[in-house]
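After this line comes subunit A, so read on.
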Amino acid sequence: MSSLEIVNLHANINGTEILKGLNLNVPQGEVHAIMGPNGSGKSTLAKVMAGHEDYEVTGGDVLLNGKSLLEMEVDERSKAGLFLAFQYPAEIPGVSNANFLRAARQARLPEGEEIDAVAFYKEIYDKMDQLGMDRKFTGRSVNEGFSGGEKKRNEVLQMMMLEPAYAVLDETDSGLDIDALKIVAEGVNAMRSQDRGFLVITHYQRLLDYIVPDHVHVLNDGQIIRSGSKDLALELEEKGYDWLKEENLVKS
Partner candidate 1 sequence: MKTETKTDKSIEIDREESNFHFDVDYKHDAGRGLDEETIDFISNVKKEDQWIREFRQRALKVFNKKEMPTHWASKDLNSINFDEIRYYLSAGEAPKRSWEDVPDEMKETFERLGIPEKERKFLAGVEAQFDSEAAYSNVKDAVSEQGVIFVNSSEGLAEHADIFKKWFGKVIPTGDNKFSALNSAVFSGGSFIYVPPGVKVKHPLQAYFRINAEQFGQFERTLIIVDEGAELTYMEGCTAPKFETNTLHSAVVELVAMKNAKIQYITVQNWSANVFNLVTKRGLAHEGAEVRWIDCNIGSRLTMKYPGVIMKGEGARGEVISIALANDGQHQDTGAKMIHAADNTSSNVVSKSISVGEGRSTYRGHVHIPKHLKGCKNNTECDALLINSKSRTDTYPAVTVRGNQHSTQHEASVSQVSEEQIFYMKQRGLSEAEAMSLSVNGFVNDLVREFPMEYSVELKRLIDLEMEGSVG
Partner candidate 2 sequence: MSLSLSDLPNPVNEDSPKWYIDSRQLAWQKFLESPWPSRKDEDWRFANLKKLSYENVRDSEQIVNFDYNKYVSNSISLNNGNDRLVFNNDKLLFQSNLDDELLSKGLIFKPLSRALAEDADLLKNYFMKEDPKLGSEKLFNLHQARQREGYFIYVPEGLVLKSPLEVFHWVSGEDAVIFPYTLIVTAAGSSVTVAEYLASSDDEFGLTCGVSDLIAEEDSELTYVRTQNLSEKAHSFHISNVSAHSNSNIKNFSLNLGCDWLRQESVSRLLGEKAHSEMISVNVPENNQEFDMRTMQLHEHANTSSDLLYKNALYDKSKTTFAGMIKVENEAHFTDAYQTCRNLLMSDECEANSLPGLEIKADQVKCSHGSTSNPVAEEELFYLMSRGIEEAVSRQLVTFGFVKDAVDRLKNPQLEEVVLGKLERRFKKIGLR
């Protein structure tokens, strides 16, 4: 059984507190969506989980299978099973997608064991077909000169190739037209299984029409202020974030 727990997480950037005691539990096999207005801390959460050094964790913990991620290096977190699909994927000139993914896969093998190149290419081509990606992409430099949609598909391709225990999708819908969105969502849905969890971070409800969540959480000012079923997303879409902000204000 794997599990992902975020416990009373506090984090700063340049001395400004962004996450202010965030609690979240994503059991294995479930898809959780985090929604929230701009500046609520959504992307910070993703970066903090992955271990970006610009962010300082000042309290709380993130536990994967009961083990704290916070003491781990960025790559160790990845190998432990955490995958982050970036909102703005980096461009890496001169490094081909295929070589990059091979290196990432190789990093997961025990020392002395080599990747089976033939099987690797077969697998990557199958998955690219599934995502409607041209096979020429394997030879192109990682994300260099890619359109917004191509970058996001590439993120999903990497997720499919690395088969994480938990995937965090940071605004994967931004910059995508509806056709690309469908393809990306299909890729994600194909990855849904009993032993994998998802945390889907999004500003708009639209993505959740295609990746249907088990639970929806609303993030505001660094805390989860409301959790509910997928219907919460629809309600939010209709009433706007201010509705919850006000309600939260009244409560506190």
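In picking the candidates, the idea was that all candidates are chains of the complex that A comes from, given by their letters.
Points to keep in mind about this one:
Keep this in mind: contacts are C-beta pairs under 8 Å (C-beta built on N, C-alpha and C of every residue); 3 or more make two chains touch, one makes a residue touch a chain; residues count from 1.
These numbers come from a predicted model, not from an experiment.
Candidate 1 is the one that touches subunit A in this complex, out of the options 1 or 2. Residues of subunit A that touch candidate 1 in their complex: 50-53, 73-75, 77-79, 83-84, 86, 89-90, 92-96, 99-100, 103-104, 107-108, 141, 158, 162.
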